[in-house]
Every structure is written in structure tokens, then in C-alpha cells.
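Every protein chain but one is kept in place in this view of the complex.
All chains are identified by letter, namely A, B, C and D, in their written order; residue positions are counted from 1 within each chain.
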Amino acid sequence: MSQAVAGVHASSRSGRRMALPRFHQVAAVVLVLVAVVAIAAPWLAPYSPSAQSLDQIRPPSGAHALGTDALGRDILSRMMYALRTDLLLIVPAAGLPMVVGTVVGTLAGYAGGVLDAAVRWIADVFQGLPLYIFLVALVAAMGRGPASLLVAFTALGWIVYARLVRTEVRRIKTAGFVEAAYLLGRSSPQVLVQHVLPHALKQTATYFVLDLGMALQGVAVLSFFNLGVKSGTPELGAMVADAQIFIRSSTWMVALPGAAIVVLGVCIAAVGDHLSSRTRGESDGR
Amino acid sequence: MRRSPRLVATALVLAVAAATALAGCGSDGGAATADSAQKPRRGGEVTVLRSADIDAWDPDKALMIETFETLPQVMEGLVRPNPEGTDVLPGLADRWEIDAAAKTITFHLREGAAFSDGSPVTASDVAFSVGLWRKNVAYGTLYSAITGTRTPDDRTVVITMSRPSTFTLSWLANGTAVVVPKDFDGKTRADFFKNPIGAGAFEIKRYVPGQSLTLARNPHYYDPKRPYLDRLTYKVVTDPNQQLLQFQSKQAQMIESVPLDLARQFSATERHVVEPTATVHAAFVNTASGPGRDLHFREAVSHAIDRDTYVKSVFGDIASPAKGGLPTGVQGSATCGCSYDFDLAKAKQELAESSYDGSPVVVLVDSSSQITTRGGEVLVEMLKAAGIKADLQPEEGQVMFDRYSKGDYDLELAEVSSVSPSVGDIFGLVSYMVQASDKDKVITTAFDKLDVAATDTARTEATTTAEDWIGSNLPYVPIANPGRVYAVAATVRGLAVTPYLSYPADRLWTR
Amino acid sequence: MEGSGWRLLGRRLLQVLPVLGLLLVVVFALQALIPGDPARAIAGPRATEAQVAHVRADLGLDETVTTRFASYVGRLAGGDLGESNRSDVPVTQIIGQRVGVTLSLLLGGLVASVLLAGPAALVLALRPRSRAAWVIERVLSVAINLPSFWVGLMLATVVGLRAGLLPVGGLEPGLGGHLRSYLLPCLTIGISLSPFLARSAATSLREVVASDYVVTARSVGASGTFLFRRHLLRNALPPTVTLLGFQAGALLFGTVIVEQTFALPGLGAEMITAAAQRDFPVVQGLTLVFGLGIIVFNLLADVAVSVLDPRTRTA
Amino acid sequence: MAASSLEVEGLEVVTRAGVPILDDLSFRVAEGQALGIVGESGSGKSVALRATMGLPPAGTSVRAGTVMVGDRRVPAGSVTPAGVAMVFQDSFTSLDPTMRLGSYLAETVARHRGATIAAARSRARELLRDVGMTEPELRMRAFPHQLSGGLRQRAAIALALATDPRYLLCDEPTTALDVTLQARILALLKARQGAAGLGLVFVSHDIAVVSQIADVVAVMYAGRIVEIGPTATVIGSPRHPYAQALVAALPDLDRPGTRFLSIAGTPPDPSEFTAGCRFQARCGHPGTGCDQPLAGLDGRDHRHRSDCLHEDTHPAGRAS
Partner (left out) sequence: MRTLLEVEDLRVDFTVGAHGRRRRLRAVDGVDLVVREGEILGLVGESGCGKSTLARTLVGLQAPSGGRISLGGDLLPRRRPAAVRKRIQMIFQDPGSSLDPRHTVREALLAPLRVHRLADGAGEEARVRELMGLVELPERLLDAKPRSLSGGQRQRVAIARALAVEPDVLVADEAVAALDASATGAILNLLADLRTSLGLTVVFISHDLSVVRGLCDRVAVMYLGRVVELGRTAEIFARPRHPYLQALLAAVPRVGAPIAAPPLEGDEPPSLLDPPSGCRFRTRCPAAFDRCVTEEPALVTRGGALVACHLADRC
């Protein structure tokens, strides 16, 4: 009977897969397009993102497809470059914590004992610190720029990965196939690399994608507080912040970069959710 | 704009953050006349939004323009500036005599002047206060000409000076020169300034630091008609957008020194424009090290700046392109014959002649000021067009100031403002700042001459010397004389703001 | 059982001590990290080097870091957080004046989140195939990506200014005015927090609904509100409460954003101002308060979970 | 036959994707009678019980069928029929972890009998004593996780009995337990069946256990009853090749052999269910007509039958 129920779940999952692909595939395509635009911004953008003119705060027109901002800069070009800035920021902002957290979590989970206890304690302590608040002080202290953002995001983000990986490593460590590999003569590091890490990494990779969305929000919020990118750098959050006072008279200036943040976030979440449901499905199906 | 609380340097300082924090206003004649046609009404209250709180009740601990604007409302000085900023008007003293030969100023205190606790203002109170100003750490130098006081009677104070300084009277109209009770009414200085009393039009009703300050009518004020308002509340709202929202939803009736971007969101009737203010918006050059040591480079920078475009982009036309190194519209100011022209070809030529090696120059701006960060973005583009690579580095006020003192910059975008009717005050600051390049002491000499100048001709001569020297040596590259915008609801009348950004709140009234 | 509840509390408090210690060190280290000379800023540009040195000595900045740390901790033990560099106001007084606003926002924000997330979670968990669930799912996936400052901005503009229904920002006087002033900010927190809450609650509710013990409970006749209250809610809540505990930092940061957006005089707005102005006594004091806040929040979450779920009591 | 009975007719359970995991299943048990249902994982025996309770497993729903409790007819799957209770396999997950045993039992009693709390608590104590707990007062204060497996399963039975059922559906109630505990639970259930006249439906994969407790045995395979009859005859002379194999595969403590018997292959997944004999692929002796549509047996009829077309040609008994 339990098999029958498992069968039911399997089929209902495949049922969901029938519906989901359309949404997550669209999302994936959007993300790829965004990446292409970001990479090719210097060739695609009609204007330099910093070129100013006295054509200020103009609504969309033939000359400026998305209008101009308060310094007369072309919003379309700035958005293209902003995507570039944001992607270049959020990938390491989510990636660095992943690397740090995965290494720490793997070591803690596999070694256990004192190391594990220490890592858990540090994670608990970090959990108890008002890190977002620190982040404000830290970025203010170190000055705006990618370095501060990365330090801040890493200090914040590694815990989740460390916890995730640690739990996963500990779970897999006691799985029959890992114990069997050890008995069959593999050394601990070999077992770690061959059997434990691939499974743990799949989890983190999934979370990484979801984390990109959080990083995007984080960068936008910090920019909103004037703690993100340097002023003048085209960045979506900063563009929203810069334009917010025009929201009544020149809505497009706020709406465009704002919508870009939301769309990007929704797409990232859609792809991330899909990946995580697939990862879950695989571990269930074992 | 981005909200970020700003450390605001006073007008006395390199007023880097001046953009949003400085209050300014000149009653331009038209509005004033229209208002005076109607009779001020007594009663009512007004809520004023400002982006920063006062930073102290003790003027010597203050840096913020808000402080110097607010202190005299509670602790009135001997004199106050006239709305045009060209002269001083009676305050607690209703008249005074200057004796250049004797190097004295004799003040006659007003009949009925009293502190808000009812005790009368006497000559000994004033003498005590003058002593206070002179001793002050931060601003004592402003009163360095004063050697002492004499009090022939209860209503007369004679200030004696080491030289016939004309600046001194101007300084007395400034927010640092507040009159307090003798010996702080028996309290310590710190205790007194925790909840000070004065002889101003208002007394402190409720003060929540960082949030709001409510002033109520001083029942013992010497003018029985004023203040017109029963109550005046300053609310600290750092976010420009919130300022706009609260103003538009009628939660507040005034905004001090509206960010210029925001200014476009108010209707013409709600905009009170002060232009130009006694402020110079300039690019200060590190003349001690780096490319800025070379005059050719400084010339190149100056010629690279298209001041008309800059004014349009950064100030939205609420400014005038700089025609001199000193602010316009203050006592004794004179434009120089020199020109600050935009000439790209000349800029490139000067650059070619300079020792500039093509590496990026560091442009420091105050990240908390919308005007300077935006100005920085514009400046960098203009420099680029002339062939100067620039690296824009926004810093919080204090860090910026630290880097400035250490010479860790090439160019710095900043504003300096006058806070008194005398051009001398900004002049003094300029001389302080350009010491390094002023080897022949041209500026300091001119400053000293101006201080004792008795006639307008003498004043003009002194300022012209300074202007010429600034024009040809470019210790800083003047860009604009910016203006300020106040938002005022149609119901509020009587606003008159001086070019150095203060307004007598006792003259405000509501319809 | 009751005894072990107290033991848990005691144990948690013990765990908190090193966290507090670290918090102190980090807070203090911030000062060393931040460039700029507070003494110079206080003394002003016209002050001579000697005067600056005097101010520096006045602030105790000329001592070694360890001495300063020791004296800071010493004063802290006496409840003295120092005075603001900007206004000479005691930091404790600043906190006292502002903590109410932040607490009100936290509480109101939580209430708003629960009011928004609760029904959504119920629909998602109990009617997962319904049209309403489909709509909620889509709304949540968008809402989760809405920057909260933008939400605040829109609410202030549309509800506050356009419709004129509620204050656009600041605190209106009087109890009624306060309540009105908190509505939009709390709603903003609610909108940004509730998607996480709704999803988590829906997930645990779904698990609980499908659990053997709920099937058992239904087999012995439990149904309707009794089933919901006695079996579903109590079992579905602990994971959500735990999530809230984890989100304490984010929640606090949410109040910071909202305080800025709606110009509310709370701790977060003061923190931003103080940090930008290098007002270290205030930054340190507030960071400590926020740290304590998170600790207390987590503690409350732990206690709530242990009240709800007896399994966590006997570890 | 005279006693009133629980009858299930035409039960049909489908997955969300519409795949039937039970089609047209019927069975009956009288008061005081014990019906055993034997089958491997995936045979649908547990689904049948839960569907009868109106509580089909997550992801499935009851599409058709009726349940008769005595002379009351309830559409299957819609409500939990009064007078019927169920004991689940995993006592660790089937008791609400947040509720003390005493309050859980007392509340259930109070709801059913409309009794006062005091009366309900004393009834709860009585129930716990009935299921063999020596210190009911102590156990009443315990949370499920504080009890051992055996005590928990007894508590689960007490909970089921708290609703004063006439019929008790038991889904592998002893599978997770050690043999000594299993024997005690079986004895307890048997005693309730005898003394209180409870109708038992007992589902297990263990044919030995079923043979001990059941009066009638139904053998299920792939969602259908393939053989049914009085326990002694089904165990003694199974007719369906699957039932024969099951009986033959039974390791017997008293007659140890050197070889264990087993059935090659695995049962089909519900998505592979065919209309014909579903055991065909694993059957040692498939004959003609095995792929013809087959309905499965009506479990309301307790006479010994199998639905194998070729049952007479198979050698009966244990040798296979």
C-alpha cells in the first residue's frame, strides 16, 4: 500500500510537471535573455549609460525608447547596464556565501565532534546578531561598492548554506551506500568527494538559484538606503530610489526599473522552485 | 532621492551638504509686498519639515544650518540680518553706534526685552554672553577682534575691539551670537543648554531630539504683536519623498530647503525661491599634491565646465553660473572682471600644457548630498569630454572631511556659504582654505583690509583683489551660485529668508 | 514538564551570554572599522589641532582600544550607554523615546502578517486545487519579490495621498492618530513578511493535514473547528513560529525600512541616521538593543514552540 | 449472517491522475466476526480500509461505492461512518504529538457520549486499563512520544475504542511491533472481538498473523480480492496460485526447511493494472483466457472461492 501511495505521489508530481514547465521555461528564457542583454549591453545600448543631456525627465519617445532620467540619460541604456551591474553583483553575492557555507557545512557535517559543535555555535551566534543592521553599519563603514556588499552578504548568507549542507551531509553520511563505500575500502575523503558532496551540492545549487533572488532584493534595498552601489552606477534598485520622487509626475521612471526587479525576481524564483521540486523529487524517488 | 541622513556642515564649514540641509530664502520684493498688503493675523500654528534636527542648543557645539536658523528664535541676539542679507536690523538692541576711531560698538538694549521666564534682559547678561562667544572653541575666532565689554548702565553695552572691525557687527547677527542669562541662571553650561531659555520670540515647548521641536509663543517677548504664531513645530523628516507626501497631504505647511529634484513637484505658488544664496558651489582643488599643483590643470578644469549646462542639470535653473569666487548679494561683494568660461578647446590646450599624466583624478563628493553627488556625476562627464579621466568617490560627510584634511583627493565638489551679511565671513573661510596656495598672502591681506574697510569703495577694492587672485590662481574652481527652494503652503504668509538661509519665524502668520 | 520549561528557558539564557559578549565586541569593533575622525567632526573645521586633541581626549579616543572597551563595558554594566556625539542626549534617552515606535511596528507588523498570511495559508493548504489557491500562489510569488520600500511608497501615495484615507507618514498626535499612523507601515511589513509566513504555514498545514495523526483524529470523529483548533493549528504552528524566529533579523530590518519610508521616529531610522553620521555611542547602543531584541525574539519563539510542541521540551 | 454487519460495496479509489488503485471492491464483516485481508505492499488493502473510513490516503479520492453500517447506508468516502473506528499501522505518527493521552481520550469520549469531563476522564482510565495498561493514571499524563511502541499502539486502540465502535478496522496494527508485543495486541483485539462482539477487519501482509485472528480471510492482489473463504480452508488449501505461493513462502518455525519459497517478479504498479488476471506475469502456470477481463471477487460472500480461471488445474497446497 505504501508503494501505491508512492505511486500516487509520483504521478501527481508528474502531473504538476506538466503544468509547471510552461511557467518555469518562460522564466528560464527570460533569464537567459536578461543575461544576454547584460553581457551585450555595450553593443546593444543605444546610448552611453552615463551620457547626459538637457533632455531631462522625458517620457518614452522615438529618440529614447524608455525616456530619460533627471540628468537626461537614456533610461533604456541605463537599464541594460543596470542588468549587467546587478547580475555581476548578485551572482557572487549569492555564490560566495554558498562556497563558504558549503565548505564549512561539509567539514562540520562530515567531521562531526568539536568542529561540528563549534560551527553550530558560531552559526547560532550569527543567527542571534542583528546582521542586517550590522550590514548597514558595515557598508557605511567600508564605503559603498562591491567589496562591502560581498562581505556583508557572505557574513549573512553562509549560515543557511552551512546548515543545509551540514544536515544533508549528516543524513547522507549515515546512508547505507556511504557506509558501504567506507567498508569497501574508500577513505573518508574519497567517500566525501564521491558520494556525499554531489548530493549536498545539488541541494546548495538549488538554494543558490533561489538565493539569487534574495541577493537582488538585498542589493536593491541597500541601494535604496544609498548603501549599495556608488552613485551614478546604473543599478536597478538605485534607479528606483533615484526616481521615486517623480512617481506622481513621471511614473515610468520608477515603474520600469521596479518592474525589472520584480520580473527578474519572479523568474529566478520560478526556476529555483522548479529545480528544488526536482531535487526533492529525486531524493524522494530513491 | 536616496534617503540617507546627512551630516551637514554649516555654512561656515565647507558646506558640503548644503544642498538639502541649508535653509535659504530671500524675500524677493514682489512676494513681500503682496504679503505686507495684508494684515498679519495672530494665532495659529505651522509645522515645518526639515531634513535634519538641530545638533545642539549650545551654539559652540553646533554644525548644522538648522541649528543656527533655530537658536535665534529662542535666544535672540543683539541684531538680526535684514532679509536681503546686506545689513543688520535691530534685535534685542534697538540701536547701536560704531566708533571706528575708538574701536567700539555701543549697543542700547530694547525697552521691555525679557527672557521667557519674565526676567529682564540686562547689560550684564549681554556682557556675559559676549564673553561666551569669545571663549567658544569652534566659533571663537569669529569674534577675535573683540577685546572686552563695558556696561555703563543696565541698558547699555559697549564692545571694545582691537581694530575697527566691520565684520564683528555682522557676526553678531549670526546664530552663534545668542544672548543668554548671566552665569546661565546659576546652572552649569551643559545643564543650561539642555533646556535653554532666551529672550527670543518663542520658548521651547517640547523637544524630542531627532524627531521634533515645538516652540510656543514667548509671553514676555518685547514686541507685543509678535510672534504671530501660537506655535511652531519643526519635524525632522529625512526622506525627501516623505517630505513631499506630508506636505501634499497637509500634514505640514512648510519644507525648509527642498531638494531641487523635488522642487519641480510643487506648484509655482507653493515654491518660495531664494536665488542666489550667499553660497558658492565649487570644485576645490588639491593644490598641495597631484595634478592640481599645476595651474594649467586647474585652468583646464575650469574651462572644461559648461556652467550653464551644469546649472540646468544639477540645479534645475535655480542657480546662476558663477561669475566670481565669492558669493553675490552680500555686503561688499563684487564680481571680478575675470571670466569663468566654458571653452573645451582651451581646456584641452591647457591640459596638454599641464603635467597631467592621464591617470584618473579622484573627485570627492558628499554622498549624503543629492546636489553634490549629482553635480559629481555631471562634473565627471564634463571632465571626460576635456580629456580628464575622473573617479567619482562619494563619501559620508565626516569621512569626506577627514580625507580633505589629509589631502587624500584631487578634486572636491563642495559648497561654501556666508552666514552673515558680510562677505567677510566667507572670505575668511576661503583664506583659511587656500592658505597653501596663497604664498604671497594676497587673500589674507585683502581679508584684513576688508575687515576694517569703512566705505563701500574700500570694500570693493579688497574683494576685487581677492576675486582677481582667485580667478587667476584657481585654488578652487567656482561653478555656480546656487539657489534654494522652500515649499510653503498658500496658508502661510510672512516668509522672508535671507541669502544665508535663515528666516525670522516670528514674522510668519497663517491665513 | 513545567520544570523542564523553565530549564529550557534557563539553558537558552545561558546560550545567549556568549552571543551577547560577541555582540559587544563586534559593536565596539565597528568603531575601529569606520574611517573618519569623530573628534575632528565635533571640533569643527576651524578648530586647531590642539582643540581637536582636547575633544579627542574628552571622548576618550586617545586611549588604547582595550582600555576603551573595558571602560565601555564598565559603563554599560551601570546602564550607561554614553551620550550622542551629535546632541549630547544620553543614548538611553534616545532609545527610550524611540523604542515604543519600533515595538509598535513589530507587533503591528506581526499582526498584519498573520492576518494576511493566515487566510492565504488556509486556502493553500486546505483547498490546494482551487482557483483561489491558484490566484494566491501567483500573488505570493509576485509579492515575495516586491521590494518593501516600493510597497511602502505605493501605499503612502495611493492610500495616503490620493485617497487621503490615512496619514502618509509621521506620527499623528493622540491615540487615534497613532493608530492611524501605524496602519500603513504595519501593512507594509505585513505585505513583505506574509508571503514567507503564508508559504511556510501552508506547507506545515499541508503536512499536518496529511499526517497520520490527523487522519486518526478524524477517524475518531474530530472535525470542523475542533479539528482545526485542537489538532491542525497546534501542530502546524511550531514550524511557522520557528521560521519567525529565524526571520527576526529580517523583521527588524523591515521596521528599519518602514521607519525610513514612513518617517516614523523609531530605532531603525535613528540607526541609519547615526550610522551615516558616525555617531558611535548611538550606533553601539542601538546595535546592542537590536541584538537584544533578536535574542528576546528568538527566546520567545523558542518558548512558544516548546509550549505548543511537547516533544521539544524533553531534549 | 443474522447479526448486523458492515458492508462495503463497489469501492472505487482513484489517484489524482485518475488511475484506479481499487476498482469495485466489496467486503462484509458481521459483528463479532473477524475478516482478515492479506496482501503484499501495493495490493490496496490499506487503501480499502481508509476509503471505508472516508479517509483515503493523500492524493487519492473515493470515486464510487457505498458503506452500510447495519442498516444505515453512507456513500463511501463522504463521512466517517459512526460505529466504525480504525487503528493505524504506525502508532508513532498516528497519535497527535501535542496532546496528552488523557485529554485526547477524554475529549473523544466526551464528544461521543456527551459526557462530562470528569466522567469522560474516568472512562478514559477504564479504556486504558482495558487495553492492558497497568498504570493508566500515569499514562494519561503522558505525551505520545514519551511512550514505548507497544504502549502507544495500545493507546491508539484505546482511542479507537473511545468512540464505542461496533466495527474496528485494523491496518497492520502490529507490523511495527516486536513479536511479544504483537502477540499481546492480537490477544487484546481477539478478546474485544469475542467479549464486546466487535466486528474486526484485520489487514496484514503476514498470513500467519491473519490466520490466527481472522474467521474469514480475503487475499488481495493488485487492487482486487483474488481469493476468499473461511480461514482454515484458505490457508489449508489455497486455490489461487498467488495465495498458494503466499502460503508456501511462509517460513514455518515448526517445520524448518532448507529452502524458502518465493514468487519471482514484483506486483504491478496501479498504472499497469489490466482488466485481465493481474497475477498473470508472475504466475507459474498461466493458461488460456487469463487476459480476459476479470472482476475480482465479491468479498461480501464468504464462501471459499478464487478468481483464477485455472484453479482446478493447479496442484493445491504448499508444494509449488
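In this text, a contact is a pair of C-beta atoms (placed from the backbone, for glycine too) under 8 Å apart; a residue touches a chain by one contact, two chains touch by 3 or more.
Not measured: the values here are computed from a predicted model.
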Among D:A30, D:L246 or D:C308, residue touching the chain not depicted: D:L246
Per the touch definition above, residue among D:D24, D:E126, D:D206 or D:E311 touching the missing chain: D:D206
For chain D, residues in touch with the removed chain: 40-41, 132-135, 147-151, 154, 178-180, 182-184, 186-187, 190, 205-209, 211-213, 232, 235, 245-247, 249-254, 256-264, 266-267
Positions on chain A where the hidden chain makes contact: 175-187, 194-195, 198-199, 282-283, 285-286
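Heads up, the rule we're going with is that only the chains that are shown with their structure count from here on.
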Maximum centroid distance from chain C, chain identifier (CA atoms): D
A-B compared against B-C, more contacting pairs: B-C
Distance from the mean Cα position of chain B to that of chain A, given in whole angstrom: 47
Computed distance of Cα centres, chain D from chain B, in Å: 91
Chain centre separation in whole Å, for chain C relative to chain B (CA means): 40
Residues of chain D touching at least two other chains: 58
Touching two or more other chains - residues of chain C: 35, 153, 157, 260, 272, 276
Chain C residues touching chain A - in the complex, by the definition given at the top: 15-16, 18-19, 22-23, 26, 30, 33-35, 141-142, 144-150, 153, 157, 246, 249-250, 252-253, 256-257, 260, 268, 271-272, 275-276, 283, 286-287, 290-291, 293-295, 298
Contact set on chain B toward chain A in their complex: 1-4, 240-241, 244, 259, 261-262, 264-265, 309, 312-313, 367-368, 373-374, 376-378, 380-381, 392-396, 399
Contact footprint of chain C on chain D as seen in their complex: 50, 53, 55, 58, 80, 82, 85-86, 88, 90, 93-100, 107-108, 111-112, 143, 145-146, 156, 159-160, 162-163
